[in-house]
Structure formats: structure tokens, C-alpha cells
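After this line comes subunit A, so read on.
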Amino acid sequence: MLKVKSVHTYYGNIHALKGVSLHVRPGETVALIGANGAGKSTIVNTICGQIKPLKGRIEFQGQPIEGLAPEEIVRRGIALVPEGRQIFATLTVESNLEMGGFVHRNNHRQVREDMTRMYDRFPILRQRSRQLAGTLSGGEQQMLAISRALMSRPQLLVLDEPSMGLAPLIVREIFSIIEELRREGRTILLIEQNARAALQIADRGYVLETGKVVLQGEGNTLLEHREVQRAYLGKGAGQIVDA
Partner candidate 1 sequence: MTEHTLAMDILQYTISGLTVGVIYAMVALGYNIIYNVTEIINFAQGEFVMLGGLFAAFFVGTFGMPIHFAFFSAVFTTACVGLIMERFVIRRARNTGVLSLIIITIAISIMLKGSAMLWWGKDPYSLPPFSSGGPIMIGGAALQPQALWIFGVSALVVLLLTLFFRRSVYGKAMLACADNPGAARMVGIPVRQMVLLSFILSAAIGAAAGVVITPISMMEYDRGAMLGLKGFGAAVLGGLGQFFGALVAGAILGLAESFCAGYLSSGYKDAVALVLLLLALFFKPEGIFGSGEAAKLKKF
Partner candidate 2 sequence: MNRKDWLLFLGVGLFIGVFPLVVLQFKAVSHYVDVMIFAGIFSLVCLGLSMLMGFAGQISMAQAAFFGIGAYASGILTSRFGLNPWAAMPVGVALSASVAWLIGIPTLRLKGHYLAMATLGFGVIVHIILGEEVEWTGGPSGLVDIPGLSLFGRPVTNDVHWYYLVWGIVFLALVFCLHVIHSRVGRALRAIHEEETAAEAMGVPTARFKLQVFVLSAVFAAVAGSLYTHYVTCLNPGSFNLMWSIRFLLMVMVGGMRSLWGAIMGTVLLTFVGNEWLQVFADFEVLIYGAILLVVAMFFPGGLVSLVPRWPGPRKDPIPAASDGGS
């Protein structure tokens, strides 16, 4: 469904992605893990059109999408739950959802239905529908951000660090939501620092280190991989024989 081929991206003069390739197949949950600064968010921003890749290709459902404007990419069916949630804090919860369905704005009925569906999924949002989104708690904001992304009826849902800045208990809740989405058969690209939680629910995973994929494979097998720890804690965590 999504194919990223040898993408190189620069942030100013930082070579942030050094030839990253990855793909997501329909119905799959793919986790992208790595420490801070490994380039996870850069990948997301590149896929979602906020940064143009210097080299390489990105294909979505067979169509090249690199270099398209973010709003066009949303229209093509990729929805992002951005890092730090990025909800519209000064808009009501309901308006946030409505904005999520912006690409379907002419189909009023569908937007209403989807909104009802989101409220059914997250009853807490229904309770808060008239509140300003900025007044929600972190976990509720994350739910709102996820719902907002789902409102565009995406073929691919990209979640960027959904656990960031949330308390462990809430993190568990968020991951159970993602798990649920996965079971519904949605295609998900999950970017996480929280490797364990992410790999537990992912079909496949990629481990990113300094802008490169150093490991990829099935979620549960990566989970026990020492190299994963190494990616987070540095060389000491897995001394290599010839090092």
C-alpha cells in the first residue's frame, strides 16, 4: 500500500534520513521505532508531505506521492495523528472532528455519521463535545487526535509518537485503542519511542538508528532483539565481537 524507497531527507543541512526504505501492506500494523533523533518523525513528515525528500521515491497505492502538498496526501488517504497531538486547542471537540472530515465536507451526511461513530468509540468525547479541545486531558486529546484522523476515512493511519508525554496508565489505554484499530483491519504505521508497547501490537517493525534502518522484521521477534536495546542505549548494550 505504502512504499518508501531509499528516501534521503535533509533538515537544513542535517542529513536526517539516509536512504530509508520501508513499506506497509494493506491491513498491516507496522511499527517504526528508534531513539530520539533517529529520524522517525522525519520519515513521517516526509511521507505526509511536510518535507520533500531529496532523493528516493514514496508510493501510495501505486502512485508516487513524494512532493505532493500535505492536504493532497490526506485526500489520497493517508491520515496523520501528529506528534504532540496537535489538536485545534481553541476549537471545540466537535469542530475538531468536523475538521478531521474536511476532505469529505461536501458529504455532510457521511461526516455526521462518522462523527457519531467516533463518539460511540470514545464516549468521553461525546461528553466533552462542546468543550474546547485544549481543555481536555492528555489522553483525551490523543483520543481526539486519533478520531480526527479517522474522520478522513484514511486507508493508512499514521500515528506519530502517540504515547509521548502521557502517563504510563494512559499509554496503555492508547495502545489498547491502537490494538483495537488493528483488529478492525486498519492499516497502521506506528512511530514510537516506546519500543516494547509498539512491537507488541505490530505485525512488523523497523528499527531506525541515525537515519538508517538497521533492523527490520516481525514485531515479536524484534521485541527480544538485543539490537533494539542497542539502538536506544548505545554501543555498550551489545558489544560486538570485532568492535
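Points worth noting:
Here, contacts are C-beta pairs under 8 Å (C-beta built on N, C-alpha and C of every residue); 3 or more make two chains touch, one makes a residue touch a chain; residues count from 1.
On the choice of candidates, all candidates are chains of the complex that A comes from, given by their letters.
Please read these numbers as outputs of a predicted model, since none were measured by experiment.
Every candidate listed (1 or 2) is part of this complex; the one in touch with subunit A, counting any copy, is 1. Those residues of subunit A whose C-beta lies close enough to touch candidate 1 in the complex are 48-50, 69-71, 74-75, 79-80, 82, 86-91, 95, 98-100, 102-103, 105, 148-149, 151-152.
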